[in-house]
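Working notes, structure below.
With one protein chain removed, the remaining protein chains of the complex are shown where they sit.
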Amino acid sequence: MNFDLSDEQNVVSDLAKQIFEGHAPVERVKHVERAGDGFDRELWHELANANLLGLCLPEDVGGSGFGLVELCMLLEQQGRRVAPVPVWATLALGALPIAEFGTPAQRTEWLPGVCAGNVVLSAALNERGADDALRPTVTALRSEHGWHLQGVKPTVPSAQFAARVLVPARQDDGRIGVFLVNPADAGVQVQPVKATNHQPHAHLVIDTVVSADDRLGGESGDGEEQLHFMLERALVGLCALQLGVCSAAIEQTAAYTSGRAQFGKPLSTFQAVGHQAADAFILTEPMRVTMLQAAWRLVHGLPSRQEVLIAKYWASEAGQKVVHLCQHLHGGMGSDIDYPIHRYFLWGVQNETTLGAGSTQLARLGELIAREGR
Amino acid sequence: MNFDLSDEQNVVSDLAKQIFEGHAPVERVKHVERAGDGFDRELWHELANANLLGLCLPEDVGGSGFGLVELCMLLEQQGRRVAPVPVWATLALGALPIAEFGTPAQRTEWLPGVCAGNVVLSAALNERGADDALRPTVTALRSEHGWHLQGVKPTVPSAQFAARVLVPARQDDGRIGVFLVNPADAGVQVQPVKATNHQPHAHLVIDTVVSADDRLGGESGDGEEQLHFMLERALVGLCALQLGVCSAAIEQTAAYTSGRAQFGKPLSTFQAVGHQAADAFILTEPMRVTMLQAAWRLVHGLPSRQEVLIAKYWASEAGQKVVHLCQHLHGGMGSDIDYPIHRYFLWGVQNETTLGAGSTQLARLGELIAREGR
Amino acid sequence: MDIGDSPEEAAFRAEARAWLEANAQRRDPAKRHKQASTDVEQDVHARACQEWQRVLYDGGWAGLTWPKRFGGRGGTPWQAAIFAEEQNKFDVAVGAFAVAHGMVAPTLMMHGTDDQRGHLDAMLRGDDIWCQLFSEPEAGSDLANIGTRAVLDGDEWVINGQKVWTSGAQHSVYAILLARTDPDAPKHAGITYFILDMRSPGIEVRPLRQITGVAHFNEVFLTDVRIPVANVVGDVNGGWKIAHTTLSNERALIGGGNTAWSMQELIAMARHFGRTNDPIVRQGIAKAHSRAAVLQYMGYRMRTSISRGEMPGVVASTMKLFYARHWAATTALALSIQGADGVLWGDSALDDGLWQQTFCGQYAVRLGGGTDEIQGNVIGERALGLPREPALDRDLPWRETRGSGR
Partner (left out) sequence: MDIGDSPEEAAFRAEARAWLEANAQRRDPAKRHKQASTDVEQDVHARACQEWQRVLYDGGWAGLTWPKRFGGRGGTPWQAAIFAEEQNKFDVAVGAFAVAHGMVAPTLMMHGTDDQRGHLDAMLRGDDIWCQLFSEPEAGSDLANIGTRAVLDGDEWVINGQKVWTSGAQHSVYAILLARTDPDAPKHAGITYFILDMRSPGIEVRPLRQITGVAHFNEVFLTDVRIPVANVVGDVNGGWKIAHTTLSNERALIGGGNTAWSMQELIAMARHFGRTNDPIVRQGIAKAHSRAAVLQYMGYRMRTSISRGEMPGVVASTMKLFYARHWAATTALALSIQGADGVLWGDSALDDGLWQQTFCGQYAVRLGGGTDEIQGNVIGERALGLPREPALDRDLPWRETRGSGR
């Protein structure tokens, strides 16, 4: 048993850190936020050039053959800079499932492009109302030319840039299928929406026919299993992002409160301030260990349903507390959007809620425990 | 509208304060706890001599004709000294319902004795399991000689000293009846139990026949209404006790932390300490205003169901937080039973849980709100 | 103790309500307006406030508790509270006069010269909006650390410095201003309180865009701005005490405000998202309801002590803290009721992003009138009698502390 990162993992993490620090300084992030469409393509290509977009993809499609744990390190580093690039959507939501379940044609069509930085992917996991990703409401009727998909998928990340969006749907035979939908199809309306973290998202209104070849894994793919796989990676990826957001926010808060003096001494030497910063630190530790544990178990194929829920519970519950504490300790600077800390707050709140806030994860976990009696 | 106490109310409050401070100093409380049966009869007689036990009872039975608000002031002062006397049980649980609903015979049999300090009363409101006082599980079968009561009532306060215990029961005709049960009856087993606040309590195992004259209000008394009345007074009385417990605990904590120095200055000048004390203070304010509001509305016959639940929610939730904070700020002294603060902790926890902790009150309130749409 | 309307109070309430019915539209309690966001919206809002204030004035309802000699109605704090409760049920714009009526007016009545009190009438008529130039980048919680300098030149003071977190500076005709007039005195003893005409040359107002998307606050840069000596309120170097009058009124104002939402809104939202039977949501609504009740009762208590003529220091701090916590918890609850839709923003979100805006707005509420930490100190010292934390810079000449203050 060894909780340290391996040498290779440290190299990945350092490389990612270097790229994000070099190419996503605050001024750049601000610039993309104000002037662009919320997607920093320059940074995206830097990541591709450093082979980081293929990090968790198999070598046969141009990747480096690492896995989810290493992807989490990349996401953590992205979170630290709140950098506007669709890493989570493309890799966790799109590429990992295709690499795992895709037909040879699907893999070769999409994954090399991902590694090269030419293809953005995403998945549509949110559901209106009860928001249970495991019960998709889009319907898929088998038709002459493939599958007729109908329904609405809210708040799909980066849908407006995605070459394909993975859409889970309920088939007419009662099974679940995951379909590779092209948002540019005439039958797909892409309605861009604003989101809390100011990153690009869109609602998809789907009424289109996709070819049978665009069912993930082909005719025999087990949609139920694929959907579980997707949701678990999506959740753990969010946890990693959130960890990065929170740890950087705390570091910035420690620096800010140590640099600002009131009543003749640094703010952070007021115990009420210092202890709130310490509380925030204490809260990131559970986020870190539960995320690593869940990622590691998933990679090793161990039972992980509880561990994933636990990780997302902490990412949501502790994560929102951390960003609140940091925002609060920044005083007026927290509200001023010329100062960077507010972005960490907004990302933290977004990550908290996405795919279910803390209480949702607890309710699911409570059910599992009651059932499994663990 | 006027939230100040009236002159008369101030007199009552001052008198009660004087008696409890004079006759329940820490050493006396400790003595009764160690040497006696947990009932300070000397103090009880002092209260009677000062006419405080008849405070909230009508003048025709020897009382002073005040009401619930003034009883709450008495209970608050008792709570401040955590004094071992059955004020809540005798007055809130026993005497008020008899004064309101009792037949003339019941009133003259019991209430003058209460005023004089010769009679202790109580009521059995706790229920095993789900603990819903409004759904009594004791059964009452009409028999030749009155009513045959059968069932168990857990944790009845001061049952071992009570001349009569008011026992709500489900009658064979489906109605609720409240019965004046004599714990000394052969058919009543009084099983003394230890409780968190170290005050006398007993389980009652009832299998006895009480005369028809011992049904509260006689044959026509509306047991449902009586039970609601009893529960509401019981809850508000607990809130007043809890307020006293908490405010005194905070004062003692402020004094302790201001008197104890570490690192060359008083503990309370460490912001982490001072702010925890301030937090405790902030939490007592909701307890005070919601208790007063509920008591006042009850006295004036206004709709009060929500207000009573709100008051008990704060007494439970804020109350336990306050006693935890005070206990914590006392450091090691909190755990040492030679030092008085632990009694406030234990009473605070007991009051929190009795007749339903915060989450129970919230669940009931949530139901009311959803139903009444307020 | 008597927690209902007395007959006189009931009569006053009826009178107020009747007048309001005749002069304004009732508000739908389940609906709420978003905070004015754009510059245009903010201008519209300020003008609407001025118009409504004029209607109040003409109707004899302005300055409800102000003495008649200052043009007010000479009413009691209880009447003001009742009027506010009733007015809150109508669709009228208020807020732009919070500084003028809530903070400047009590200060001028207590400390102003007769000439200075001449401003009171224009405030009451809705003509002049005022703002407050107190905080600076280096003087937030430690307000006495302000560095904006005022130097006497003939019969004018010359002001140089930067202020921040100023609400409504762009609509204001006048401001109250704190500036340092004696840097060699200890920090509390070298501050003077001025009235500043915002139309003076040398004033630059720059909006601060906030996380909520609104620019409610401004930075204000003062360069060689001249103020006549007649505009000093109280004594030169005696401004700190006067600022205290202003600030304790601010605290009471924030804590005593009506809650920004009704329980109906939350219940309606839960119904909209099909979550009224979710026990966790229900618990959240019950908690919010319990907090709202506490605020209402605390408000009664505060008004009772005001009507006894007491300055409600501790009660105001307690309410302010409680109010801020209520705001934070209730807006978080609202977002959680929205589930996945809670992450939407602006016009993509429910009610045009009103709830997200209010949620983010919690930080302005927590800061205004003193941070949570400052309130904690106030309560510890005044309510519990805790000794003060030793301050290192209290008695030193301000100039000498300046190094460590940056």
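Some notes on this structure:
By letter and in written order, the chains are A, B and C; residue numbering begins at 1 in each of them.
Criterion: contacts are C-beta pairs under 8 Å (C-beta built on N, C-alpha and C of every residue); 3 or more make two chains touch, one makes a residue touch a chain.
Please read all numbers here as calculations on a predicted model, not as lab measurements.
Note that the absent chain touches A, B, C when the full complex is taken as a whole.
From the set A:Asn118, A:Ser143, A:Ser211 or A:Thr269, the residue in touch with the chain omitted from the display is A:Thr269, counting the whole complex. In the complete complex, the residue from B:Val26, B:Leu141 or B:Ala261 that touches the missing chain is B:Ala261. For chain B, the list of residues touching the undisplayed chain reads 126-131, 154-155, 193-198, 261-265, 270, 272-273, 324, 327-328, 331-332, 334-338, 342, 345-346, 349-350, 353-355, 357, 359, 363. By the touch definition given at the top, chain C reaches the unshown chain through residues 279-280, 283, 390, 392. Although one chain is hidden here, its contacts on chain A can still be listed: residues 1-6, 9, 69, 250-251, 254, 257-258, 265-266, 268-271, 274-275, 277-279, 281-282, 285-286, 289-290, 292-293, 296-297, 300, 306-307, 310, 313-314, 359, 362-363, 365-367, 369-370, 373-374.
The rule is simple: only the chains that are shown with their structure count from here on.
Chain centres were defined as the mean of their Cα atoms; on that basis the chain farthest from chain A turns out to be B. Centroid to centroid, with C-alpha atoms defining each point, chain A and chain C lie 40 Å apart.
Our note on geometry: chain A versus chain B, Cα centroid distance of 53 Å, whole angstroms. Across the assembly, chain B contributes residues 270-271, 275 that each touch 2 or more other chains. For chain C, the set of residues touching two or more other chains reads 373, 376.
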